[in-house]
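Missing here: one protein chain of the complex. Every other protein chain is in place.
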Amino acid sequence: MSSARRGSTILGALALVFILVGQYWGLVKAPPDAYQGDSQRIMYLHVPSILTAYLSFFIVFVGSCLYLWKREPRDDILAYAAAEIGVLFTALTIVEGAIWGKPTWGVWWTWDARLTLTAILLLIFVAYLMLRALIEEEQRAAVSGAILGIIGFLDIPLIHMSVYWWRTLHQPPSILQPDKPPWENVHPSMLVALAINFVAFILLYFYLLSQRIRLGEKQAELRRRRLYGRR
Amino acid sequence: MRQLSKAFGSQWALRDVSFDLRAGECVALLGQNGAGKTTLLKLLSALMRPTSGAIELARPAVGYLVPGAHLYEHLTVGENLRLFLALHNNKKTPAEVEKALSRASLTGAQDWLVSALSAGMKCRLLIAKWLLVEPGLLLLDEPYGPLDGAGVDLLESFVSELTRAQTAVIIATHQIPRALALCSRALVLTRGRLVFDGPRDDAAANLDRLGESLLPRGEAWSY
Partner (left out) sequence: MELLRQACWLLWKDVRLELRRRESLMSMFFFGALLLFLFQFSFEIRQDRVAEMTPGLLWLAFVFTGMLALTQLFQPERENFCLEALLLTPFDRAALFVSKVIFNLILMLLVELVVFPLFAILFNLQYWGLLPSLFAVTFLGTLGFCVLGTLFSAVTLKARARELLLPLVLFPLLIPVVLATIRCLEIILRSGAWSEAYPWLRLLIAFDVIFMTAGYLIFEWVVEA
């Protein structure tokens, strides 16, 4: 077993441990929220998953820039892998939001700024995957993906601002106040649960990323073998 | 050019092709359909990136002539020439442009739409374009196709003029006798590999052995 593979396995095992501990802490040890009761507990998953989704965007951006600059297939594999896992985590965030929204707001979906924003992120990630799938030539697909990765990342602050203003300047703010610092009036074990889950998601994220990169490398290796094995 | 290779998907179009070109040299590029001739020309003109290998050019300006392509059909002859000369940063006077057109027997065709030209006339127009641009390396992709007798004469006088002006020329063609008569050297590609690189006389002597289907069966030829 190569050291990279062993590292990845250790990462996976650690992620599993942290997820189990995190669930215990979030579901059992932390007290229920004063206003929302038990439904608030989904936040222990929700916040880490949206943060990892943003992390994906950043990694896609970095991989895209490096690829355009150096033309190493490695960087493109990184960007592609991060985008795929990004889809997973944004979709997860939306589903969690809906599950939380039903008991809290009484509806699965509302045009809340953060929900909308997450949906837009998902659309951009999906567009990235579609773009790559619909361009036949490999280098072309990689370059096109890199361009979308860069433009999409640059666009995020603008989308963020416009969606927040749209909700706050146009309608009264939603039940949650996004500007309120989270550490005020919060039970310490809630913060611990959040922190553990955050570490768990980061570990899980990098485990999946390393596995997806390995898959990408194997695919590239396969193509190379097909090419050079033939006369 | 060193170890030039190009793959499409899992298929090699060109495999480890290496050769040097001298200024003013005229080279015939021969090979069956699908041997990699056009791919090689596109790599040389930087319209494609090689999968591996590198190209070094002493003079970066590369001309690439494909009959029938590379012209805006709904612009006139004059507009096409003006646009491309401007983008080539070429400061030829209108008189020089008119002279090149008349050499290509396109006198008075300045205001014709390219879509109204015949295939042969489009090819002549492209010759006129590169005549005016004077590239450092000129690549011709099956240029004989649509040309009539006078057109071929024009093409050949154009090529010899360029080679005298130290431009290297590569002609990819199936008109083997014509090409070998014009060129001093021949390259033969078979399934993406360079199987022959040498003076044209050696090529002529070995052609039967090099590419089994380069000539129609039973056709005798000479140059």
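Letters A and B name the chains as they come in the text, with residue numbers starting at 1 for each one.
The rule we apply is simple: a contact is a pair of C-beta atoms (placed from the backbone, for glycine too) under 8 Å apart; a residue touches a chain by one contact, two chains touch by 3 or more.
Note that the structure is predicted; figures quoted are calculated from it, not measured.
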Open item on the list: Just to verify: which one of A:Thr110, A:Ser144 or A:Gln211 makes contact with the chain not shown?
Closed with: A:Ser144
TODO: Please pick, from B:Ala23, B:Leu83, B:Ala119 or B:Ala165, the residue that touches the omitted chain in the full complex.
DONE: B:Leu83
- [ ] Touching the absent chain in the whole complex: find that residue among A:Thr110, A:Ser162 or A:Gln211.
- [x] A:Ser162
Open item on the list: For review purposes, identify every residue of subunit B that touches the missing chain, sorted by number.
Closed with: 42, 45-49, 60-64, 66, 68-75, 79, 83-84, 86-89
Task: Contact footprint on subunit A, counting only the chain that is left out - done: 68, 120, 123-124, 127, 130-131, 134-137, 140, 143-144, 146-148, 150-152, 154-155, 158-159, 161-163, 165-166, 169-170
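Please note the rule applied: only the chains that are shown with their structure count from here on.
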Task: Distance from subunit B to subunit A - Cα centre to Cα centre, in angstrom - done: 52
